[in-house]
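One chain of protein is taken out of this complex; the other chains stay put.
Chain lettering (A and B) follows the sequence in which the chains are written, and residue indices restart at 1 in each chain.
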Amino acid sequence: MIITNNLTKKYGEQTALDHLELEVKQGEIYCLLGANGAGKTTTINLLLGFIEPTSGSAFINQLNVQENPKETKRFLAYIPENLMLYPSLSAVENLDYFSGIAGKKLSDADLKGFLAEAGLQTDAFGMRISTFSKGMRQKVGIAIALAKDAKVLLLDEPTSGLDPKASNEFGLLLQKLRTKGVATLMATHDLFRAKEVGTHIGIMKDGSLRQQLVAEDISLSELEQAYLNTMEYKELVL
Amino acid sequence: MISKTFLKETRELMRDGRVRIAFLIVIVLLGVAALISARQYKNVNEQYELAKRSERAIWDNQGEKNPHSAAHYGTYAFKPKYPLSLLDQGVDKYAGTSIFLEAHKRNEAQFSAATDQTGLARFGDLTPDFILLFIIPLLIVLLGYNSFTKEREMGTLTLLKSQGVSAWRWALGKWTALFFPVLIITAALFLVAGIVLSNLDDFGVFSWSSLFIMFVVFVAYYIIFINIVLLISSLAKRSGISLVVALCIWIIACLAAPKAASNIAESKYPYPTRQEFAANVLKDKKEGLDGHNPWSKQAKLLQEQVLKEHGVDSLHQLPFNFDAYRMQKGEEHEAEVYFKHYNYLKDQYIKQSRIYKGLAAISPYLPARFLSMSIAHTDYATHWDFADAAESYRIATQKFLNDNFAENSEFGQWSYRADADFWKELPAFEYNPPELGTILSDNRSNLFILGIWLMASFGLLMFTTKTI
Partner (left out) sequence: MLSYNCKYELKLLLRSRWIQLLSIMLLLLFGFSIYNGLEKVEKRKRDITAAKEEVKENDAVMLKLLDSVEGGMEVSASPWTIPTSPMAVGNYHPRVAAMEPQSMAFIATGQADLFTHYVKPRVSGDDSALNFAEMTSPVQLLFGSFDLAFVIVYLLPLLIIAFSYDVLSAERESGSLRLLAAQPIRIQSWVLQKLGLRFFWLSILVIGSLTIIFFAVGLNPFTEMTGFLGLLGLIITYMLFWFALAFLINLWVGTSAKNAVALLGLWVVFVLLAPSMLNQLGNTLYPMPSRTLMINQMRDLKAEVTKKQDEILDNFLRDHPEYAINDTTQYRGFYHRYMASQKLVKEELAPVVDKFEGQLQKQQDWIGRFKWVSPAIIVQESLNQMAGTSTRDYENFRKQVVGFASDWRQHFMPFLYNNQDFSQKDYPNLPKFQFEQRSSASFGVIPVLLLIAIALFGLGFTVSRSSKKGNILTAN
């Protein structure tokens, strides 16, 4: 579903992304780990077509992102790190608007159905977004993805700033989407959550993918060790 | 603390491209405006000198003539342009520049520049006062609207608070950073204007003190704007809101309030139309003595009275020409009629001025505008003063001519001709505009209003920044 070939992005002398080779298949959750500036967000921006690659190419559902900016977006849903919706519209209205401009006409019952599926409590459906917490906004974001029937989900630090309970709920939602066959790419700092929800884990540094792991094969502490090794941290000797 | 904030703000402003461009534009505009005004000023004054000289020559070379014919022939009073009009053109464009002084009639100043221009002239002119009064306040709005809101938006406000800064010192630093560039532009303009004006030859009336007071008025005007803009910025939640509100204030103060004031003033205290005014004057004139009509009731009364005073029973026995005497008395009556009607106009104008002062409560532009025009001798009051001086001169001229007629001829001797040299004896019309002291005391209320604005805006700014 998501494929990148030699995807490279340079800003002048600086290389933000260096020949990235990545594939996320249907029903996989691929977690990208890495420090700030490792190239995670650049990867997502390239997949969204927000920026042009210096070389290489990205594919969503076999379509080249740069050549088909509009078509590829039909298949994907995106939740930015800080999901901002229209504060003066309610959850239902926001969902209706965003799916509407994407070309999906939905009935009121459908809209509410998606919000419920995304785990938003019923009494919040008609409330304005300005009163929502980040976790609640993210649920609306998931509902947008559900409503769109997205094949690909791009997440940028979705759990940062969420409390553990909300974070856990979010993980369960992703699992649910996975069983529906959605391919998810999630950039995160959260090793624990990556191990919990991810099927695959990639560790990035300085714009290149240094290590790829299968989540099932390793324990959390092995993952942590692998991460720190990649970051070239020496274990403190006491 | 104050200097640190000042330096930081100045640095931020200098590094901001929009500030640099805005500054550059304002300076270029000021330069162009000053150049155009200076050229125009020189032009008008040359014409004025020429017209004054040739008019006097025409008067002096009338040749032998009956003094009353000369009175009908009349003469002109021309209004000069004053040096500070270079900075503020005021109402000059809309006020006439020449007054015809003739027997029996007080004329309005005629030929204002505006009547000889296209409708486009009503948009305003590219003159220094336009830049000083409109554009620089707009510049202040653009420079200062996000002074506080940007700290809020970038989150630096909480950081600053945690550093334990004293709010008003911090605000004062920001204030100085905004004030300083404005002060420099204004000071430079006034300095250049002063040097240019003092180096021209034919400037008796230019005074550095007037220029300085005008400078102070403008600086006060800008301080008010700076205070208002910073006040809004400190109260607003977002830069966008701050900008919109500050702009609204600018529009209301500089564009809407003056226009609304002019509409309200006109509908409450209207001037008569030119024709109405003339008709009213004519009606009053008819009720009194007409110097040319010996048969009227008033003329008969005058005749009886004069005969009784001199203890003679025939006009021929009087030691002067009664025709000329009657002419003079008629002139005095007409002058009185004009005095009354022009006083009515003046009254309306004073009442209108009160409306302008009332609306100054929502617009610091109004007192600043009136003060600067007064100091530049381009306001309506100076125009009135000039018109009054011309009228006094007209009355004196009529007396001068009628007296000559009365003393040198006998009753009924309309064929009398005064010497060709006689006309030169008439003193020339000289007009001196009010002194700076008089202007300032006449404009006490405007100074007072400007002062209130200054203090109130300062007070409010202090009060709100305390609680940031």
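The rule is short, and it goes like this: contacts are C-beta pairs under 8 Å (C-beta built on N, C-alpha and C of every residue); 3 or more make two chains touch, one makes a residue touch a chain.
Quick caveat, the model's predicted, so the values are computed rather than measured.
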>> Can you tell me which of B:110, B:156 or B:438 touches the chain that was removed from the display?
In response: B:110
>> Using the touch definition from the top, which of A:2, A:16, A:29 or A:83 touches the missing chain?
In response: A:83
> Among B:258, B:330 or B:433, which one is in touch with the chain left out?
Replying inline: B:258
> Which subunit A residues touch the hidden chain?
Replying inline: 48-52, 69-74, 76-80, 82-86, 88-89, 93, 96-98, 100-103, 141, 144, 154
>> In the complete complex, the non-displayed chain touches which residues of subunit B?
In response: 18, 22, 29, 36, 47-48, 50-51, 54-55, 58, 62, 73, 76, 78, 90-91, 93-98, 108, 110-126, 130, 134-135, 138, 142, 146, 239-240, 243-244, 247, 251, 255-256, 258-263, 265-267, 270-277, 279, 290, 293, 295-296, 345, 349, 352, 356, 379-380, 383
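Keep this in mind: only the chains that are shown with their structure count from here on.
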>> Centroid of subunit A to centroid of subunit B, CA atoms only: how many Å?
In response: 69
